[in-house]
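Structure record follows, encoded as structure tokens.
Note that one protein chain is taken out, while the other chains of the complex remain in position.
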């Protein structure tokens, strides 16, 4: 007798549909990006011409440069801010720790629109005007909670006796940090950096509010491009971004586990 | 203790104070200011910016109520789509599970613009969907699909559903399989076991997911900016337009304050609703 489990079959079907829904636009972008006939589907061949065009566009290259520098700087700063905080939170129990944790995670709770607007107004009002600083600050603050989350998880798994063992053989605090702590949690550091970088690299809402003229990050550049032009070069650029994100996803998943990182 | 804990926390806390708390307070302060011709902000204590929005039924209907409605609809669809997926993923293991999780999380890590681009190709007038419709003789000419609120809702669901799946999954995985087996053991049907045991226990995850996604949807500006038309006056988009295009920072600030307040009220309402729902379920079980 074949037992047909209706419940499971239905769930499987819905999941399949949902996954198709999630993957479809990504797949469409990738297909259009390598399709010789612009936007005419199904594809009739394979070409890297669109990629070549995208990767030789001065505007895009500059946007990439901006995003690269911005992403590296913001990811670095976010981790520098988050690491000591994560250490203090993991190593100590004190009253108000839970509240402090919520405060440190607060950038995730504030709608990006309002956070960006607030920073925009703030820098205008303190007379700074526009420049790279607001953009860098916006990105750094926005990604810091993610760094804090990954680093906290890594430090939870770090046995404090590793550091004590270093101290007792004569290493000071700083030496212990660089010779023992950081090397031991390096997978956490790498995945934290990768996640922070990719979030900054892909960010649109903050950049659109805070990017100064001449320093347009790639996503904003892509946005202005597709607003006025409709060609497969944009698809190739979007495709490049997808492939880069996929790489980051694999790295983070291998090193830290995606679930733990993106837990809402 | 404080002497040991404070120094390492200080940089992050100062950064949050200077670049989150102060700016947020500035927004509140700016919302009472006036804008003079030439877009100069004049320090004042006026409620004009608030009355301009709250006193205008056009804004109330087409922006505030419209945003709430769209956010609610998108959130509801996200939940309906996400729930079965979370149930299914919870049952999987190994490679299948990893693939499903990676696919669910991919949209969270791939940039918004990149994701929207794919949808633009699909929805655009004369785009993929349109061509298909023409081929199927549903329509006989290109239609401007993407410049439509339907596109906005689809995109909000696309972005929001993964969050709901993940937060539901957290709850589902905490349910002991023995609970369901025990219920089945005492004669509950599959459905009864689900409704009486699993469903009530997933309420916390569902609630967390709804809170996140509703806030995201309600304040969204990038999605309507990219694929909405001039009629999609979602409040986040109006904030963006007033701040960056019209340079009316006091009005944009007032809108932000209203946005946060309304969001908080709706979330509180949901908290009460969910609190009662969870309690009722527990009473039924007793």
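We call the chains A and B, going by the order they appear; numbering starts again at 1 in every chain.
Following the convention adopted for this analysis, a residue touches a chain if its C-beta (ideal position, glycine included) is under 8 Å from a C-beta of that chain, and two chains touch if they have at least 3 such contacts.
Everything that follows uses one rule, which is that contacts and distances are computed from a predicted model.
Between the listed names "Acyl carrier protein", "Aspartyl/glutamyl-tRNA(Asn/Gln) amidotransferase subunit C", "Polyamine-transporting ATPase" or "Cytochrome c-type biogenesis protein CcmE", the UniProt record for the complex's undisplayed chain reads "Polyamine-transporting ATPase".
Here the chain not displayed is in touch, across the complete complex, with A. The chain not shown here is touched by just one of A:37, A:97 or A:175, and that residue is A:175. When the whole complex is considered, the residue among A:166, A:199, A:220 or A:248 that touches the unshown chain is A:166. Although one chain is not shown, part of chain A still touches it, namely residues 159, 161-162, 164-173, 175, 179-180, 183-184, 186.
Going forward, only the chains that are shown with their structure count from here on.
Computed centre separation for the pair chain A/chain B is 19 angstrom, with centres defined by C-alpha atoms. The residues of chain B lying in touch with chain A in their complex are 1-2, 4-5, 7-9, 11-13, 15-16, 19-20, 22-24, 26-27, 30, 41, 81-82, 84-85, 87-89, 91, 98, 100-115, 117-122, 124, 127-128, 131, 158, 161-163, 166-167, 170, 190, 208-209, 212, 215-216, 218-222, 226, 236, 239-240, 243-244, 249, 252-253, 256, 259-260, 263.
Interface residues of chain A facing chain B in the complex, by the touch rule stated above, are 7-8, 10-12, 14-15, 18-19, 21-29, 32, 39, 41, 80-82, 84-85, 87-89, 92, 94, 100, 103-104, 106-107, 109-115, 117-122, 124-125, 137, 140-141, 144, 148, 195, 198-199, 201-205, 208-209, 219-220, 222-223, 226, 230, 234-235, 238, 241-242, 245-246, 248-249, 253, 258-259, 262-264.
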